[in-house]
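Here the structure comes first, spelled out in C-alpha cells, and everything after it is commentary.
Of the protein chains in this complex, all but one are displayed in their positions.
When the chains are written out, they are named A, B and C in that same order, and each has its own residue count from 1.
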C-alpha cells in the first residue's frame, strides 16, 4: 500500500508545450486534485495517447506546480515523448499521480539541502527547492549537462553549473564540481538530494559516503505500472541477502543506505 | 499489374480539415504528382498515423482535386478516421495513390451519365461530374442520405435529393427516387455510375438490369494493401464458376455484369 | 438490468470479470483508484511456498501492442501472504482466488493445504507455467501428463473451485484442458503469456535478464481468443478467458467464443479500473441488446457456414 498522498487518475486539459532548452520541452496541464497533493520527487504516469501502441503509461517527474498547473520537462527519446511534444492546448491528457515516495525533506537533523542534478535529472529540483526553502533550509544547487544548450536552469536558486564540454561553468562533471566546492566550503549539517543518470548517481553516492553526508537519489528505469502491481521495476536493496525494492513504490527516491548503487 | 496510372507514395502536406456536414469532414492535402494522375473512382490509401496501431493504411475515394490539392471526405467511424479529423495544416500525410480502376467514362455509346450516391458514396461523384462534363456528357445526379444534416451536396450539378426521414427532398431511398424520375423522364443513351452502401448498390443494379442500362458501381470493404499483393479483398465474379476479383485492383469500380452483387 | 452474476463451481461471482494473477498485486495497491468490490473476483499474484525475490532487472519491455515480462514470480511466499495480505483481502467484498506456483507437485500440494486452512480464500488457480525442478527445468505446463498429475493430486485437497491456468505455448491446448477436466478440475484459465523475446540492437544483448519472457497485452488477443474457442469446444467445465482484454468489446468476444468469465491482466497497468469498466460495459451491451443474463452470451458464436481453419488453408 502506498502510504503517501492518495493517487488518482485525472483527465487534464493541456495548457501547452514550450521549449526549455535545445531539444528539451516542457508540457503543462492542469489538475486541481493532483497539483494539490504532489510532493517533490514524486512522479506522474502519463497516458500519452489513446492507443494500444504505445500501450503503457510513461513516467515523468513533477517539475513545476503553479496553482492547478503541473509541468513536466522532457526530451524526445521515443514515440511517447514525441507524442507529448505534439500536444496542443486543450487536448486532454490522462494523468495518473502523484506516485512514488517523495524526497524526505522533513527529516530532522539537517540544515542545508545540496541539490545535484545531471541532464534532465534537474526535473524534480525546482519543486524540491521550494519545499526546502519553505522549511527554512539553506539550498545549494549543482547542475550538470553535456553542453550549455541543454542546461535547464529555470526555477533554481543560483545553481553552480558544470558542462562536459566546458561551454558553460565548470569544465567537467557536476559531481567533480560539487565535491570540490563542498570540500572547499563545507556546509552546516548537509543532506544531498540527487537525480540524474546512474553513473552520476553512483559518483554522488561514493562522495556522500566518503564525506558521511546523508544522501537520497532519484532513480529511473523501465516501469510497467508505476504503482506496484506488476513487479517490473526491481532495485537491489543493500544487505547481504539478495532482495529487491520496487522503484515505483519504494522509490523512485531512495536513501543510498537502503539500496545497492 | 495495374495498367492504370502509375501509383506512388507521397508525403503530402496537410492543407486542413473542414466540416462538410454533420459529423462529416473533408481533409485536404497537396501532392503535385498524385493530383495530376487521379481519375474519378480511384482511391488513395492513407497512412493516418506513424504507428503500429492502427497498422494498415485506410482507403478513401478521391473527392476533389483543385490544382495540387486533393480532398477526401469522411465520417469518423474508428481510430483511423478519428486521427484524420485531428490533422492540422502542415502535418505530413503519407499517401499512396492513385489506386484502383477508375470509372469507365471513356466508353463509347452513352450520352448521359446518371450519378447515384448514397451517404458518403457521394465521395467519387464530384470528380466524376467534371470528367463527364469535359467529355460533353449530360449529367444527372441523385443523392440520398439518412437525413438532411448528413447530405453533402457540394460540387455536384443540381442533385435530386432523397432522405430516409424526409427532412429534405424526396422522402424515401435514392434508388426509388432515381428509378421513378428516370422512368418518368428517360434519358438518351444513359450509363449509371453508383456508389454507396451495398444494399443500395444491389437496388441500383436491379434497376439497371431491369431497364437495360449499363451500370458501374464502386464497392467498399476491408482492404489490407490496396494494390493487389495481399489477396484480402475478394469480390465474387459473375458466372457459374466460383471466382474472385480483387476489389482494390480489379475495382473498386465494377461493371455490374462482371460481379455478383 | 441484465443478470451479471455467475456460479463458478459453487462460488458466486458478482460478475464475469476478474483481475488476472500477477497484474493486481494482492489487491491493495490500487484501492485509491478502483473499488475491488465491483469486480467479479480478484486473483492473487502467484504464491510459492518460500518467498521469491524474482529475476534481476530488466523485467519488462514494451512491444507493439503488448509487453514482455520476466518477473520471476516475485512474491512474498504463502506464509507472509497469509499474515500480511490476507486480512486485507478478507475485508474486500469480492471473490478471492489464490494463484499457486511451484516447482514440484509436492510444493503445489503444500501451498494449497496451507491456504485451504485459511478464511478468505474462495478458490484456487494453479499456474503450471513453472519449470519442474524434478524434470530439469522443463515446464509442467507443456507436459500434458504433468498437468493431469498436478490436478489429480490437488483435487482431493479442497472442495473449493480448483482452476488450472494453461499455457498457450503448446500445439494442442485442448488436450490439456481435457486432462484437467478428466481429473476433476473445476475450470481452466486460458491463456498465460506467450513466449517472446526482445533484443537491444545497440548492445546486442537481450533486453530481459532472462533472455526470453512472457508476451501479454492487446497484441496477443487474437491468439488467446482462438485458444479459448478451441478449449471451450472441447470441455464442459467453464473456461476463463484471458489475453489482451482491454475493453468491454474485447471481453464480449471472449464470452461469445465460449469463455464463462474473463480475466484482465496487462490492461490494469494502464488503468487499474479497467476491469470495473469492462464489467460495466458488458452489462450495458446486454441491456442495449435485450439480453437478460450475461450467461446467455457464453458460447453464442454464430459460425454460420464458416469453416474452421483446420478445414481451410492459411
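The rule is short, and it goes like this: contacts are C-beta pairs under 8 Å (C-beta built on N, C-alpha and C of every residue); 3 or more make two chains touch, one makes a residue touch a chain.
Quantities reported herein were computed from a predicted structural model and do not represent experimental measurements.
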Which listed residue (C:112, C:130 or C:264) would be found touching the missing chain in the intact complex? C:130
Which candidate, C:4, C:44, C:70 or C:189, sits in contact with the chain we can't see? C:70
With respect to the chain omitted from the figure, which of C:123, C:161 or C:196 is a touching residue? C:196
By the contact definition given up top, give the residues of chain B that touch the hidden chain. 1-2, 6-9, 47, 52-57, 96, 221-236, 242-244, 249
Interface residues of chain C (partner: the chain not displayed): 52, 55, 63-66, 68-73, 101, 103, 129-131, 137-139, 142, 169-172, 192-199, 201, 203-206, 208-215, 217-223, 225-226, 229, 244, 249, 252-253, 256-257, 285, 297, 300-314
List every residue of chain A that touches the chain not included in the displayed model. 52-53
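Note that in this section only the chains that are shown with their structure count from here on.
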If you average the Cα atoms of chain B and of chain C to get two centres, how far apart are those centres in Å? 47
Using mean C-alpha positions as chain centres, tell me how far chain A is from chain C in Å, no decimals. 36
Rounded Å distance between chain A and chain B, as computed from the means of their C-alpha atoms: 54
Scan chain A for residues touching two or more other chains and write them down. 52-53
Residues of chain C whose C-beta touches two or more other chains: 64-65, 218
